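Data first, discussion second: the structure below is written as structure tokens.
Just one protein chain is left out here, and the rest sit where they should.
All chains are identified by letter, namely A and B, in their written order; residue positions are counted from 1 within each chain.
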Amino acid sequence: MKIVIRNTFDKAFTILTALSVIFISLVLLGILGPMIWRGSGAVIFKGTVEFRKMQMDLFERGNQDVLQNEIVETDTVRKTIFETINRFKKGIDTEALCDRVRDIHREFGQELRLKGITGQEYSRLRSITRDIRDKLEVTFESQDKKEITKNIEYVLQFKKDERFKATCAEELFQIALGFQKDIAKIDLNKRKQYEEDLIQIEQTLFGSGEIPGLLGPHPDKPLPALAMNRFGATRWDQSLKLLDKLLWIEEWVEKEPGKPLEKVRTSRKEKFAGTDLEPLFSSVQDNLEKILKPRLTIYWQFFIDDNFNSHYFGGVGPEILGTLLITFLGMLFAVPLGLISAAYLVECASDHFIFRMIRMCINTLAGVPSIVFGLFGLSFFVLFLFPLFGMPSKGCILAASMTLAILTLPVMIRASEEAIRTVPQTYKEASLALGASGFRTFVTVTLPAALPGILTGIILSLSRIAGETAPILFAGAVAMGPIPKSLFDPTRTLSYGSYDMAVGDRISMMVPHNQYGMVVTLVILVLCLNALAIGLRSRVFKRLKGH
Amino acid sequence: MPMTSVQKDTKSAATGLTMKVESKLALVEKKDSLNRHCAIIKAEGFSFYYGSKVGVKDITMDVNQCSVTAIIGPSGCGKSTFLRSMNRMNDLIPHTRAEGKLIVDNQDIYDKRVNLVNLRQQVGMVFQKPNPFPKSIFDNVAYGPRLQGTKKRSELQQIVEQSLDAAALWKEIKDDLKKSALALSGGQQQRLCIARALATKPRVLLMDEPCSALDPIATGRIEDLIEELKSTYTIVIVTHNMQQAARVSERAAFFCLGELIEYDLTSKIFGNPGKKQTEDYITGRFG
Partner (left out) sequence: MSQRKLNIALEPAAAKYRPLALTPSEDLKGYIASHLGRAILFFITCSSVLAVLLIFFFVIREAFGFLTHFSLLEFLTKTGWYPEAQEPKFGALALIAGSVYVTVASLFFSVPVGILAAVFLSDIVSFKIRGFVKPVIELLAAIPSVAYGFFAVLVLAPFMQKKLGFPTGTNALNASVILAVMALPTIISVAEDSISALGRELREASYSLGATRMETIFGVVIPAAHSGIIAAVVLGMMRAIGETMVVWMASGNASQIPHPWWDISQSVRTMTATIAGDMGETVKGSDHYSALFSVGVMLLIMTFFLNLVSEYFLTRAKKALGK
């Protein structure tokens, strides 16, 4: 082959290998970047007044006076919205009107009896109100404006009747008048549709049983039981999404027969053009900031708070606690075992068969899949060992940490062994020559010299255990539950919680910032530990080369 | 031809010098005969094996108290093996075996019941490459005394100062004993190792080519130190450097291929060796 071709191949190869590394770095960025970006939204975001209300209510946090002022300010703006809706509703909500009219008729009867009017007078008066009632009911349902006008005029003629003055029947006439005014602006053919749309609009603004709304529950309605329904949009991005839902209707429409459905957006404002409700949309859109008062919030308590309603509100405090508990307890078991084993293997081992077997076992242990450790944790610790000691056989922190200790034992042994081997033999010789025993030499000279390497191994083991999920699935991790009170309680962890939120129910999908927040907390915890270990290792490197 | 005045002066000067040298030799011989009775280390038919390989074979020699004994010879002749046998440092190597007797202070140290801790504290060692611990200067020197049970700070302080002074290092580093020992220069580190060995108050100081990793100036200082120490300590020094052996030692042992070829006063070994092998080595015909 010509030299030119060979050189070209060579250069291409170099580029190819460089590309592979660049590709790997890009993958790393591509995985970590979006996750950290979205996860940071759990801690740094624009929070609304609803968020501050929630914090005050659920966590008793914040300045009560300032909050009150904010609430008063936002309420004044919201009032106009409520009024607009109410006004519109009156023309639409015919059922309520019918009910009211029927009630009045009944009340009127009671009032007459109280006044002592009986007999013919009673029945005559009541027949009139019955008549009015029936006529009004028909009127409310009617879609023919001419018919409505005729009926209303018929009803109103009774207004002049003296006998109805100062009675509750007067309200009938007020209702009739009001109705006449209201429906003047409404296209009655569309009333049904308006009704449906209104329901959607109200849901978007005030929330339904399943999804919270923009402004929170209507002040006139009773407070819902679930915390997540008691407040409006707590985050600015959430509010913008809901605003979009308010302003636009999205429908799947078959534009061409036989082709897949396409999404079409129509402006709600146009739909309600000419009605009382039309100003609502621009009003909400333009005044959203005044209604919600968004402000940059740094919710660092995310790492401390417990969560409410399946992580809809709150933070990952208990998960962090659980992870830390299990991790450190596991290391408490693994470090002495690993260190002593490594010390023995370095100092006292020969080529004897038994040492080869020990090393083979350590290698085997390192290769066992994590889920098999989970099976082991379940079958040995929970179902066998605990009953043996009279403890309840359920998953708990103790079982989980012991399982993880065995998982990380090979890592500890390997790291410690390497660290101890790196200590120059001359230190040992010098110490022995001064009359120290082997044990003394190890403890006062070898171990301190190997300490940085051992520490690196400990930190790497820590970070590995913190991220493990499979081994503790059956031995101590739960997705929901109280904060553990003792080592014999199960606990929530960051790892299991992340899994749960990723595949979880619709609530998790509603709060992507919390989903990502939990997993990013775990990732950052692990990465910080690793960075610490890498930094330590380079310092060890420098130290071994001399100052 | 009659001698000129210069020639006369030279002759008389030469005679005087010869007399001085002769009297000095006599003094040394006298001291040596005295010391021979106080041999602190005695080897009687001592052999040492690495597995099946011979380290040293059938060594019989005495090391006198308060003197400097040099062990010389070509590479691989068993010098270090023999030296390290004296404080049983060879135990660190697996599959080794010793025969014969190696008596230190009237105790055969290859006996079954030997207090290794005490032995190594009494027979100190300085290694070829300086090996201070990665600790402070103070902790390095105080290591031995701490092993011996000295706990009080004031006592340790005193011992450290005295040891560093004896090793001619005190003046240089007395301001900062907390400094890491690894920060010292090569020569200073080796003197630190000597101080560290001296801190256990040994009777014998074994030195395994202590200057081979040092520059000439540092070497000179250590040789001066050896000269000072020999009045108090027994020093056995293994060296590749014949001139060094001639400079510092009173007696010299020539080893070759694991056997002790000749052991006599240094002046005799270097001036008028008895065995031909010795002469060949001294004159550089091999080695």
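The rule is short, and it goes like this: a residue touches a chain if its C-beta (ideal position, glycine included) is under 8 Å from a C-beta of that chain, and two chains touch if they have at least 3 such contacts.
This is a predicted model, so every value here is computed, not measured.
Student: For the chain that's not shown, point to the residue among A:Val155, A:Leu321, A:Val335 or A:Ile362 touching it.
Tutor: Of these options, the touching residue for the absent chain is A:Ile362.
Student: Can you tell me which of A:Leu112, A:Val155, A:Ile183 or A:Val519 touches the chain that was removed from the display?
Tutor: A:Val519
Student: Please identify, in ascending order, the residues of chain B that touch the omitted chain?
Tutor: Contacting residues on chain B, toward the hidden partner: 104-105, 107, 109, 111-115, 118-119, 121-122, 158-159, 162-163, 165-166, 198, 201-203, 224, 227-229, 231-233.
Student: By the contact definition given up top, give the residues of chain A that touch the hidden chain.
Tutor: Here the touching residues of chain A are 6-7, 9-10, 13-14, 16-18, 20-21, 23-25, 27-28, 31-32, 34-35, 337, 340-341, 343-345, 348, 357-358, 360-365, 367-376, 378-380, 383-384, 406, 409-410, 413, 438-439, 463-464, 466-470, 473-474, 495-496, 498-499, 502-503, 512, 515, 519, 522-523, 526-527, 530, 534.
Definition applied: only the chains that are shown with their structure count from here on.
Student: With chain centres taken as the means of their Cα atoms, state the distance from chain A to chain B in Å.
Tutor: Each chain's C-alpha centroid was found; their separation is 77 Å.
Student: Flag every residue of chain A that touches chain B in the complex, lowest number first.
Tutor: Where chain A meets chain B, its residues are 350, 424, 426-437, 440, 444-445, 448-449, 543, 546-547.
Student: Would you mind writing out the residues of chain B in touch with chain A in their complex?
Tutor: Against chain A, chain B makes touches at 87, 89, 92, 94, 116-121, 124-125, 127, 129, 131-135, 143-144, 147-148, 180, 182-183, 193, 196-197, 200.
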